[in-house]
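One structure is given below, encoded as structure tokens.
Of the protein chains in this complex, all but one are displayed in their positions.
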Amino acid sequence: MIPAQFDYVRPDDVAEAVRVLADCEEPKVMAGGQSLTPLLRFRLAYPDVVVDLSGLTELRGVTDDGDRLRVGAMTTHDEVMRDPMVAQHCDLLAQATRTVADPAVRHRGTLGGSLAHADPAGDLPAVALALDAEFMVSGEDGERTVQASEFFQDYLTTVLDVGDVLTAVRFPKMGGWSCHYEKFSQAAQAWAIVGVAAAVRLDGGTVAEARIGLTNMGSTPVRARGVEEACRGVPARADALREAAQSADAGTDPPNDLNARADYRRHLARVLTGRALARAAGV
Amino acid sequence: MTTAPEAPRTDQVGSPRLRKEDARLITGQTNWTDNIQQTGMLHVAFLRSPHAHARIVAVDTSAAMQQPGVTAAFSGADFAEEQGSLPCAWPVTEDMALPEHPPMAVDEVRYVGEAVACVVARDAYAAADALEAVDVEYEPLPAVVDMEAALAEDSPLVHAGSGQGQGRNKAFVWPFTAGDVDTAFGGADIVLNRRYHQQRLIPAAMEPRSVVCRPEGDSFTLWSATQVPHILRLMLAMTTGVPEHKLRVIAPDVGGGFGSKLQVTAEEVLALLLARRLRKPVKWTETRTEGFQTTHHGRDQIQDISIAADADGRIRGLKVDLLADMGAYMMLVTPGVPVLGAFMFPGIYKMDAYSFSCTGVFTTKMPTDAYRGAGRPEATYGIERIMTELADEIGMDPMELRRRNWIRHEEFPHTGVAGLTYDSGNYEAATDRATELFDYDGLRAEQRRRRDSGDPVQLGIGISTYTEMCGLAPSRVLGQLSYGAGGWENASVRMLPTGKVEVVTGSCAHGQGHATAWSQIAADRLGVPFEDVEVLHGDTRVSPKGMDTYGSRSLVVGGTAVVEACDRVVEKARRMAAHMMEADEGDLEFTAGRFTVRGTERPATTMQEVALAAFAAHDLPEGAEASLDADSTFDPENFSFPHGTHLCAVEVDTETGEVDIRAYTAVDDVGTVVNPLIVDGQVHGGLAQGIAQALYEEAVHDADGNLLTSTMADYTVPTAADLPDFTTDRTVTPSTTNPLGAKGVGEAGTIASTPAVVNAVVDALRPFGVRDLRMPCTPQRVWRAIAEAREAERSEGGQR
């Protein structure tokens, strides 16, 4: 399979990237290229220009940003999952990133690319949503910050305009929280049938606070707010968390596809949310 | 110079020699067809039908011709006069439907992916671009996707019209009966009826298909990623009219086949025709999606099986009624695959009567054909599943039921109800070894504990005690089954003047390690070092006679031909040596490559010395020729029958439906082992493919006939992370049908493992009332089976 012809630009900085994008008719931004290249090869994408962000070293790496971690959009999955600051402050992101695809893909694929691609079966959007990550976007009108709850609009669709570049994602430092990403797939390398990103803050033996994002339970990642509420004040016991997770599929609209029908996904969301909460709570 | 013989060895057979093939494969010095470059070579891309069924109204290639780098573009109509019809070598019945199968569709397309046009360009990139400029107008026709619906009176026809095979979707009915089935069933205490599905599979060899064809005057050299260069040459000659002797077919390094490269494909025919028309070398290599859509598929049967037994478990009779999905056309052995299964449904069991019927059905999907096991895995699945269900029905341990019915060791040779004579076997020994390695009793105890405690993770134990027919095949049997060729194999042995040896074989390895195993055989027979043997194969000009590699036949048939050819060399050398040693031929002993005169201390004459003397030819025995070379064409008298006992333990998470293989033990009896390393490897790979059918793989079509699993992202070929380690061992009961005592091992693991795994999953779920699961047993299917069984239990409870 061979891509159709396109021009190729590798800008040196964000400003140039934004300028180039503004000049193109139908550009495609390439981050790690691990989702885009297959699309190009199947000729499902016909960009006139591919704007490769791999030259933007400024978008690579993790920095301390006060009460948040700033993860550059071009930081590879491999870098994210090995980063000591991510491990210390935002282990949910590290855990979920370790389940993305396979080692070779993780060497190329990037956090920003995965989030901007916005595949609801991808593992990272649910994490970003659960943690209320902030998306730093540069566009023709300058820089802006978008909340995770607004970022994901629909299947493979985000608030990013054609001329926008996602530059970084800011995750809260999760001091005092513990977390677990529970991924359920048909085979190791496959996309999640359902995934659950869960973080809990315990107060003594009870759950003080919980955050839950669901992977592949709709056209966007979904926040299981009902379960988050139901968890509050619940004893940190497997049976109680399991009970609290019974509403995990409320308000979701899971897809029917080759791997699973919607009713099975709903069931899995409930079971896996219970398990993810228990694992996060260490019980 | 002769090579001074090393310490004489005749123990190569049976030793785990490291493979000769590896040296180039681990260093990237490979010769895959797609690696082949020719000066001036053009690249071919095919435009393929997006419809499962449509009339071709018009094909316009003119815009494609205007694209940069494009040499030519053709529609099927452009080749209508010369492309012929792709061959089917196995018309299983006289009235079998055999519709025309043009390599490039001319009037009608009958599956998604069927080629309708092609572009020939300076490179693959230009060809891919130009393909988008080809314009085809279709008039869609109704797709025929479901086999049972295809047989309905009012079903649309895959092949309308009035020629042979047209006007009906039922392609053939092939019946077989042995014994008095009515009496067997009428007198039985228990009759169990079951319907099992063999899902459609995609063979998915790692190397995509590829073909290169170079014209040379009126001759052609064609390289192809094929298992069957000899069959391919013959069939290309018959299809295109290019004379056989003007056609050289080479199978260079071939990256796996599993049956999928036992085929004569549209692209191979068209590469030849394009090279002939354009007078330039051409290359075509499939993309993975092209491969999934248009390299033949495997399995795809609905099996209605009835078994009749006494209350004590003795089997009285078996009835099998198959529907087999042919797909849209009959390819090389499409109809023969399910028919081959007819002989295997009775498995290792004795019974009074047996009937079998196979109905071949056309649908608008890619044709099915041989896939690892070809008919035998399907049959083994049917019998091993229903035996397990029968055991449950009469409340007997499933292994005990098998013991009561299998052919006992002392009963061999045994002619079974399907008419095959099983020459040897020891099911007791393999089973005893397997149950010991597996800790069968211990796992059963754990299973009881988990059932009693209501553990959400249940344990299931599956058994498969299988046999298969290998060593395809006695030519007379193939003749009786209407197969178009014989089942012999050829080998020739060339003694070079320096004492080195070339073994030329008609078998055609594509991963099986023949270069190593054949070297071991020849080294022992000729008494020369293993390293002094070179195995030549896969080129019709180097190895002109052959029947190629499939059906676990190569060692049993081709290896025997090597043995016979070597023995003939030794006999010629014996005469020569006697002459050299001025001794009587009858007084010569031949051991480990050395001729000695019995009862004397005279120095030995080595094989290498004889080879040099034969080459020099200064002083030959009266009437002898100046050559030690010999060949053999071996035609087996009977099949060989590997067997074994496979045991699988699965853990099933009843909350999610996830199945995890906790232990897998395979004890196989493949007869005499030439190379245990290679045999173990074949078993491992076979297990992986059989387990993949049980748990992972399925070619899924939508109602319009589109293949939904057309990429490796959708069709789940398991990776290392998805499969367990295996415990393997062997018993050795040599075959009596060939001098090596070998039985074949290429398909055993695949045949045995699928029912072992599914039996284990069903066993885990039996307490819930689950009695069957469709393959692959995906988490969703397992969960749904539990949910439905619980629902059924609830509603039954409610009625009470």
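We just call them A and B in the order they show up, numbering each chain from 1.
Basically, contacts are C-beta pairs under 8 Å (C-beta built on N, C-alpha and C of every residue); 3 or more make two chains touch, one makes a residue touch a chain.
Everything below uses one rule, namely that contacts and distances are computed from a predicted model.
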Undisplayed chain, where the name is taken from the UniProt record, one of "Pup--protein ligase", "Asp23/Gls24 family envelope stress response protein", "(2Fe-2S)-binding protein" or "Peptide/nickel transport system permease protein": "(2Fe-2S)-binding protein"
Hidden partner chain, touching residue among B:Arg168, B:Lys350, B:Arg574 or B:His684: B:His684
Among A:Ala87, A:Val105, A:Leu156 or A:Ala238, residue touching the chain not depicted: A:Val105
Contacts of subunit A with the absent chain, listed as residue ranges: 1-8, 10, 33-34, 37-38, 40-42, 50, 52, 54, 78, 101-105, 107-108, 188-189
Subunit B residues that touch the omitted chain in the full complex: 18-19, 21-23, 25-30, 32, 34-35, 37, 68-69, 122-126, 129, 204-208, 253-256, 258, 287-289, 510-513, 677-678, 680-689, 711-713, 717, 719-721, 723, 725-726, 749
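Going forward, only the chains that are shown with their structure count from here on.
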Intercentroid distance (Cα basis), subunit B paired with subunit A, Å: 44
Contact set on subunit B toward subunit A in their complex: 124-125, 128-129, 132, 287-289, 655-658, 696, 700, 708-709, 713-714, 716, 718-719, 721-722, 778-780, 783-784
Residues on subunit A engaged by subunit B in the complex (per definition of touch): 1-2, 4-5, 42-43, 184, 186-191, 193, 258-261, 264, 267-268, 271-272
